[in-house]
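Note that one protein chain of the assembly has been removed; the remaining protein chains are unaltered in position.
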Amino acid sequence: MQRTFFLSFLAVMLLALPVAGPQATLEIEITGGVNTASPIAIVPFVWQGQGAAPATDVADVIGADLTRSGRFKAIAAKDMLEKPTQASAINFDNWKVIGVNNLVIGRIKVTPGGGYTVEYQLFNVYTHQQLMGYSVATSAERLRYTAHFISDSIYQKLTGQRGAFTTRIAYVEVGRGGSYSLIVADADGYGAQPIMQSPHQPIMSPSWSPDGRQIAYVSFESGYPAVYIQDLGTGRREMVSQRAGLNGAPAFSPDGKSLALTLSSSPDNPDVYVLTIATKQLRRITTSDAIDTEPTWSPDGQNLYFTSDRGGTPQIYKVSAQGGEPQRITYDGNYNADSQVSPDGKSLTFVHREDGNLHIAVMDLASGTLQTITDGELDKSPSFAPNGSMIIYAATSKNQGVLEEVSVDGQVHERLTERQGGVDVRAPVWGPFLTNGQ
Amino acid sequence: MKTLRYGLMVLALALLAAGCTTAAKPKTAPAAAPAPVTAATPSAASSNAAQQVSPLDDPNSPLAQRVVYFDFDKSDIKPEFLDTLSAHAKYLVANPTQKIRIEGYTDERGTVEYNIALGDRRAQAVRRYMLFQGVKPEQIDTVSYGESHPADAGHDETAWAKNRRAVIVYLR
Partner (left out) sequence: MQANQHKYTPWAYSVVLHACLLLLLVLSFHWTSSDIASLGGHNPESVVKATVVDQGLIDQQLAMLKAQQQKKQQEKQQLEQSITDLKQQQASNQQKLNQQLSDMQKQAQDEQDKLAKLKAEDEALSQKHKTADTAARRRQLQDEIASEERSRDARLASMLQKWEALIQLKIHNNWVAPPSTPNNLSCIVVVTQVRGGDVTNAQVPTCNGDDAVVQSITTAVYKSSPLPPPPDPSLFDQGRTLRLTFDNKGP
């Protein structure tokens, strides 16, 4: 009897105590996550001024920016169970239930001087934490830019990467009558402005200077190709090359002091050169008898990647910016051309032809693995966003040139706003990060 | 009866003669004979005026053919164009103050700047042939437009074939 009692007592004590001395802990390893766009809700910002709300729907612009990047999926306003505009009004259960990870709310106020103030707050739906809250001074004219600025800050907070939503793009537009225009627009295609126009002769191959203040391009306005550098602020331009033969494919160096370009070293021999802009001195880089063209710089300014058919068909080669023996980079397929290096220097994007169709491909430079990320028929002119997360390129749709942006892994595609019919767009190039709201 | 037979025979011979000479010189009075039908040409009235029109404006002259077409990704001149080019070269040699510009083009199935280089290669191929035939270098100018200014804005093989070309432009 006593023993039984003692045993029972022991059993009870053992059960009541924590199982091990220190709290028993399960060790679990979670390896890798899932590769989906993180659901985010941007509640329509409330207009707290008099009169009609501004034409720009700030929440809409932010949602479109984040979704276009491929890393997020902004849910539609109609799927929101509530639309709070103050932190105190948020019921996080309403957001957990629809599986949204993050929530953004905001308000637009009018300041006494006539400007606007945009306030916004970002929350983590599951921890209920406010991750950030800011107030931005702006104006009616700059409201869209401010929306992009907010997208940048949200993107950076949640991905650890700098956003590229306040950047700009340049491209060539061909009008119905055969006129050409060089256009500069926001990275989402809005706010397009022509900076140069040519009534009959082609403009091609625009290239941004690293400070975003100048664009180099090729113009055939004289009937023959010449390379120009135009200042976006003043509109003034300088012709930097009009030699006999080819003058093409200009590319600003990362330090902005040189221009790589294609010139004819002799008739029927296009070669890559580097021009020092200040002195106009030329340094010849390639010496083969084959076509050597489409130079592009590595981000450290040390190397040039270019297209050459010295092996029989166009392939990408790499050479020191000082000149030397080029090294072949692409081996997949028999047509690889028009390359651009990613901002981190680790990848290369270029046009890859397969079965007669032109696709955009991305290659990891360390391993040499190539991934085709588009499946159109005439996809060309790829260009990285300055944060390396997206690529803009030219495609053809319904017999017309269009611009598309694709996430670097090929998951998310978006066609930029198409204008009225008759407008053919091509040769897009993504501008650099801008400082101080240029 | 004999006269009739004579007459018929002479008539037959005359007609035959006329027909044969027509076949021998199609440039003159082509419409006059029932013999081998020539392609539609301007009326016989122009036959006498032929000598006064410059060969550059004569639609019957081989010089009227100013475009040379190329195969996909290729810049070699196909045999069927050699005679035309020779005719141009001959004319230029005979007229050493006449200048031309050779414009090179491609179809759209390649990158923009590589196509400029390919168009240039085609223009240069034509230029080299001319130089080889004795044309002076200062008579020939070249430019490449690559895939710009297509002859046919379509997106199929028919259009592309028309765009892969080199065009000879006589500069006045």
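A few notes on this one:
Just so it is clear, A and B label the chains in written order, and each chain counts residues from 1 on its own.
By our rule, contacts are C-beta pairs under 8 Å (C-beta built on N, C-alpha and C of every residue); 3 or more make two chains touch, one makes a residue touch a chain.
Given the structure is predicted, the values throughout are model-derived calculations rather than measurements.
Considering the full assembly, A:28 is the residue among A:28, A:52, A:76 or A:366 that touches the omitted chain. Residue A:71 is the one among A:71, A:148 or A:426 that touches the chain not shown.
Here the missing chain is touched by one residue of A:91, A:111, A:135 or A:161, and it is A:161.
Those residues of subunit A that touch the chain absent from the view are 4, 18-19, 23-38, 71, 96, 101, 124-127, 131, 157-161, 355-357, 375, 389.
Just so we're on the same page, only the chains that are shown with their structure count from here on.
Partner subunit B is touched in their complex by these residues of subunit A: 178, 202, 204-205, 220, 223-225, 245-246, 248-249, 262, 264, 267-268, 270, 291, 293-294, 307, 309, 313-314, 335, 337-338, 351, 353, 356, 358, 377-378, 380-381, 396, 399, 426-427. Residues of subunit B touching subunit A in their complex: 73, 108-114, 116-118, 120-121, 124-125, 127-128, 142-145, 148-149, 153-155.
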